[in-house]
Structure formats: C-alpha cells, structure tokens
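The complex appears here without one of its protein chains, the remainder shown in place.
Let's turn to chain A:
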Amino acid sequence: MRFRTFAIAGGAIALAACSTTGTGGEAKSASANKPVAEAPFPSTYEPYPGVETLIIPVTVFDGAGGRIDNGWVHFRDGKVVEVGGPTSLPPEVANTVDGTGKYVTPGVIDIHSHLGDYPTPSVDAHSDGNEATGPTTPEVWAEHSVWPQDPGFSRALANGGVTSLQILPGSANLTGGRSVTLKNVYSRTVQGMKFPGAPYGMKMACGENPKRVYGGRGRMPSTRMGNFAVNRQMWLDAKAYADGDRKKRDLANETLAGVLDGEILVHNHCYRADEMALVMDMAKEMGYKVSTFHHAVESYKIGDLLKENDVCSAVWADWYGFKMESYDGIPENAALLWKAGACVVIHSDDENGIQRLNQEAAKAQAAGKRLGLDIPDAEVIGWFTLNAAKAMGIEAMTGSLESGKMADIVLWNGNPLSVYSRPDKVWVDGALLYDADDPKRRPVSDFELGQPGEGDVK
C-alpha cells in the first residue's frame, strides 16, 4: 500500500497531464518554408507474424458505433479483411476461433498514459515525465524518457486489451513537450514501439500545476493570468520563427511550428470549463487548434462550446475532488458531453486505470442512463477506440474494425462493458500477443525476470 502523495515526481494524480502530439517519424514536412530535418528516431516497429484468422460466431462492436450479433471478423496479413453478420457468407479459413458468447472490439487505445516515462517501479530514478526546470519545454520529447521495459505495458495488454497508447509528458509545465504514440508491443528500443505514421502530439497544461510548480520557486507563472501570459508570448515567438526561413535549428520552435502547421496535435490538460474556453480563444488568436482537453472534469458545463470548436474531451468516469480544480467533477460528465454532441474519449492517466478503460466507460454510460440518456453500448465502445484514434490522428490506421485497417483486435470473454469480462485474446497487427489460454503468450519485461511473480497471471 502506498499512501497517496502530491509530490511532483510521483504524484501522477496531481500532475495528471495532458499532452500534445506532433509530427511523427513518418510525417512529411508540409510547409514550403520548413526544411525541417528528416524525422529523427524513426519508428522501426514491424508487425509480428500472424495467422489468417476468422472469429465466428461472435458479437462484434466495430468501434465506429456498429454492433453485429452473431457476426464474424476476418483478418489476414495484419489487416482487417472483412466483418460480417449472420446473413453474410464467411470465408473459408483454416484457423477459426470460436467466439460463442464472446465479444470482439477494436484494440483499446489510451490517449493519456505515462507508461514508460513514469514506469514502475515508481522510484525517483524512474521519474522521467516532467522536465520541470522551465515552464515551457516544447523542445523535450516523451520518447526520450520512455523505458520500453515498463511492466505496465504488459498489464495494459492482458487486462485492458490496450493495443495503442499515447505517452505524454507530465503537466508540471505549461508546454510539456512532444508526446509519442506507441503500439503496445514490447521492444528492445522505443523506436521499436513507435506507431508508424502516427502524428506527434504536444502536451500543454492549464491551471494549478504550472503555477504551483513555478510560483513555488518565485518565478513566472505564479497565477492563472501568468500561465496565459507565458503561453501567449511563447506562441508569438514561435510564429516569428515559423514565419521566417526556419534554417537555424531550434528544437522548441520546431515543435511549436509543427503545431502551427497543423501537423502536431495539441493535447491540453485542463480541468475547469472557464479555462478551456480561454484556451480555445488563445488557440484562435495564435492560429492553432486544440485536439483534446485532457481530464476535463468540467467539460459538461461547456459541451456546446466544445462541440462548436470541434475539441474532444478525454475524461475519467468519476475521478474528482483530489485537487481544487477537480472539485466539480461528476460521473455524468461523459454522458452530458455525448448529449451535447461533443466528442468523448475515456482516458486513464494511470497505470492501473489503463487496465480498465472499458469499465470506466461503462460506469460513465450507466451514470447517463440514470439521467435518462440511453447511450448504446456500441457508441460507448467508441469512447476508448475510434474516438481516441481520431483525437490522436491515427483513425485512418486503427480504432475500428474496417477493411484495410490494422488488425488490432480484442476478443473479450463477455460484454466488455460488464465488470465480469476480461480479454481472452489480443491481436496487434494480426499477431496474437496475448492469449489467456496460453501461459507463455503473455509478455514479461526484462525487469520482472527472475523476480517474485515472474510470468504470473497478474
């Protein structure tokens, strides 16, 4: 048992962060005046070998709002070939998986994780998520902090069915740096986990954390108005850089210019509704777009504004009250956003919560139901699959079971919105990487070898 603390280094809750995405290893430079260096640290991820597979009969949630009872899913060469129903003829496939009584969803996606940059064991030597030495650090990249041996990746896979995740810097800083999107497949290197073609994100943070961290050191920002002043000046300087010839390498401004170019997605940790409204205006002033507000416990107060600005809210089901700016969190947040027609994503920001994104979504759905909002299961599944993929800019590749997309697939032993269900099998790019029936078909990180509990069911 660990007593909860709110220290910067270990207090994931206090620092529950939002991040941004940026141009990924595969992204091509777009702007004419932007000769940016060839993407360094490129992804070396390659799908593992898979077997052509037909899961039949099975209940299918396709991630895009569709549900097929008594259906089937066919995948081959790492891609979804086709999803069918009881009246469509399935193909002849040697390897069939009996899905009777089971459910299929796309691989779960966590838009907000610190696996790797705050890995377990949670010792100070592993505290690599916040470069809390200056309030704006767009020059740092989360991938340089990710320890690919974090045991947390394996729990997220086996218990949570997570196949893709965005690793964000923490929220000590107004601008925390670039995020990195990973496939949840262990590798010797972080490059070997990087999601090919995923755009980068950039993490920003509103509110209490930046002003506390820097105000506590007697430097700017120490107030919310200071937060905005520092941010706006950063953007003005970045625009000057972006409008120039961009020949002189400048890591911070390269990232910010990527945001202004629309290639790097902004993920903004922000709890309070009033602050989100101010951030959306700042984004308009400076010429960038916020992809997603993370944590966003008060989004329900401004569902209309969020819809109008086309900004997603990445939320927990029911976290609240742990800090002042989370005091107005309510379990109906996601459902009220859904009612307003705004984009909902369920996130974790937690190495435990990432194992139960499906359960958190189910709780949020149930809170809506008690309010008279009947949100279909198939739409709720989208909160932790396709909506997350959209907010991360990877929806053309994963997030739903559509022909040609990556065969990132979870077979659940019951309805994933029930507390009694767990992943039975998980495929990533068509490769079977977790199988509840096979003791060896589960990953064990280097750290756990030869230690108590190695290879246990966890």
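Convention: contacts are C-beta pairs under 8 Å (C-beta built on N, C-alpha and C of every residue); 3 or more make two chains touch, one makes a residue touch a chain; residues count from 1.
Criterion: contacts and distances are computed from a predicted model.
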Hidden subunit of the complex - UniProt protein name among "(2Fe-2S)-binding protein", "Maltose/maltodextrin ABC transporter, permease protein MalG", "Amidohydrolase family protein" or "Aldehyde oxidase": "Amidohydrolase family protein"
Touching residue (missing chain; options A:44, A:122 or A:222): A:122
Which of A:165, A:205 or A:336 contacts the chain that the document leaves out: A:336
Per the touch definition above, residue among A:323, A:390 or A:405 touching the missing chain: A:323
Residue of A:255, A:268, A:348 or A:400 in touch with the missing chain, whole complex considered: A:348
Identified contact with the non-displayed chain, of A:295, A:356 or A:390: A:356
Chain A residues touching the omitted chain (full complex): 1-4, 6, 13-14, 120-123, 151-152, 155, 159, 208, 300-304, 316-324, 326-332, 336, 340, 348, 350-353, 355-356, 359-360, 362-363, 365-366, 369-371, 413-414, 417-422, 436-437, 439, 447-448, 451-453, 456-458
